[in-house]
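Single-structure report; data block below.
Missing here is one protein chain; the remaining ones are kept as they sit in the complex.
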Amino acid sequence: MEKLTEFQKDAIAEILNIGMGVAAASLSEMVQEPVYLSVPAVELLSQQKAASKIKDIASENLSAVIESFDGAFSGDAMLIFPESQSLVLVRALLKDEDMALEVLSEMEQEALIEVGNVILNACLGSLANIFNRSLNYQLPTYAQGSFKELLSQQTRLERESEGILLLNMHFLMKETNIDGYFIILMDVASLNELSKELENYFGTST
Amino acid sequence: MSKLNMSKQSMLVVDDSRLSRLMVKSFTEKCHPTWEIDEAADANDAIEVSVNKDYSHITVDYNMPGMNGIDLIGLLKNKFPDAKIALITANIQNTLKSESEEMGVSFISKPITEEKIISFVG
Partner (left out) sequence: MGRKTTKQLIAKNETGSTTLAKTNGCSNLVTESQAFLAKALVDLCEVGIIVLDSDERITVWNQWIARCSAVSQKEAIGEQLDKIFENITSFRLKQAIKDAINHGIPSVLSQKFNPNVLPLYSTERDRQNSKLMSQMVTVKPYQTSRKQCVIQIIDVSSAVTRDGMLRSQAAHSRQQALHTKAILSSIVDAVVTTDESANIDYMNGVAENITGWTFEKAKGKSLDQIFNLSGDNSGLSEKEILACLENGPATTSKGKALALIGLNKKRIMIEHSLNVIRNSKQESKGLVVIFRDVTKENILNEKISWQASHDELTRLNNRYSFDLKLAQMVEQATVENQVHVLVYLDLDQFKIVNDTCGHVAGDELLKQVSDLLRNQVRERDFLARLGGDEFGILFFNCNVKSGLRIAEKIRLSIQDFRFGWQDKSFCVSASIGLVEINQHCESAKYVLGKADAACYVAKDSGRNTLHLYQQKDNIAAERHGEMTWISRIQKALDNDRFILYAQPIVAISGNGDRDYFEVLIRLVDEDNSIIPPGAFIPAAERFGLIGAVDRWVIEKVLQTIKSHRQFFEHEGCQLAINLSGTSLASKETLNFIVQCFKQYKVPASMIRFEITETAAITNLTSANHFIQKVKALGCSLSLDDFGSGLSSFAYLKNLPVDSLKIDGAFVKDMHIDPIDEAMVSSINQVGHVMGLKTVAEFVENDEIITLLKSMGVDYIQVMECINRNCLSILQENCKNTFFHVSISAQ
């Protein structure tokens, strides 16, 4: 498996940081409360390892909004959080105190997709500003399952893919007690293209 | 604001991203080639480096391992009351913006560009 240089790692982390910063800002605006962000983590690892990487939610059933992209490089941007929190999030956003339904209704699911869409677009839009390359983005989709299932079934990754680039950032909203992850997954094949873009943008290299 | 009596100006750049530090440094050096620029990767580092220093300009990232940027600025402001300080961050949420405003600190949103840095170091 290829290894990331320190520069690449740093650069990717910084890019993610910027994208997520915008995403968090738009999320914060929607829920009307500060969103706390962790330091971004960037790793190149196997799919199996990736599944167990995000430890604190590895065993949980998750809700995810996934937006896939391709073009110069391809991957998936994901917003994930425990399934039980998806209801809380949507209803907090909709200011809907009536918790009559115990699962997301069809309309609420659409609403959640929009939320994910707004957040992920903020992130991807800022990345698009940085890169001069245009990417094709798919419409966001909603998915449920364990992190492992999400990785293997809901993303563009091939099952036999040798390695993936996992970028993740934990976010937390204290008032509504919602926490989750922003994740970007890219396949290793995209790494070279990405490196070129990074060098172009930062104009420096190690 | 700044009373620059010293012939040689110095600056501190705190950011956990080496890339970011490089960019701030290189953009600053473009217009102030003589400035002595120190780098720190986190708050601990910054406190260590800044011993016996007197900075005229300081940039601090918000999102860092350990102490966050706002808390570090609190410390640095005590030590360098005359320094011009900027919070450079990808976290562009309004709460953070207003917090930095309250502290009398410039707010620079990432991505870092030459224009943004020049307008700060002037």
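As written, the chain order gives the labels A and B, with residue 1 at the start of each chain.
Everything below uses one rule, namely that a residue touches a chain if its C-beta (ideal position, glycine included) is under 8 Å from a C-beta of that chain, and two chains touch if they have at least 3 such contacts.
Owing to the predicted nature of the structure, the values given are computational and were not obtained by experimental measurement.
Asker: May I ask you to name the displayed chains that the omitted chain touches in the full complex?
Answerer: A
Asker: Could you tell me which of A:L45, A:L94 or A:L172 touches the chain that is not displayed?
Answerer: A:L94
Asker: Please pick, from A:S28, A:S86, A:N117 or A:N168, the residue that touches the omitted chain in the full complex.
Answerer: Touching the chain that is not displayed is residue A:N117.
Asker: Among A:S68, A:S86 or A:N168, single out the residue that touches the unshown chain.
Answerer: A:S68
Asker: So which bits of chain A touch the chain we can't see?
Answerer: Output for chain A: 67-68, 70, 74, 90, 93-94, 98, 100-102, 105-108, 110-111, 113-115, 117-118, 121, 124-125, 128-129, 134-141, 156-158, 161-162, 187-189.
Following the convention adopted for this analysis, only the chains that are shown with their structure count from here on.
Asker: Centroid of chain A to centroid of chain B, CA atoms only: how many Å?
Answerer: 29
Asker: State the interface residues of chain B toward chain A in the complex, per the touch definition above.
Answerer: Against chain A, the touching part of chain B is residues 16-20, 22-23, 26, 63-65, 89-96, 109-111.
Asker: Please give the residue numbers of chain A that touch chain B in the complex, ascending.
Answerer: Result: residues 6-7, 10-11, 13-14, 17-22, 24-25, 28-29, 34-35, 37-40, 126, 129-130, 202, 204 of chain A touch chain B.
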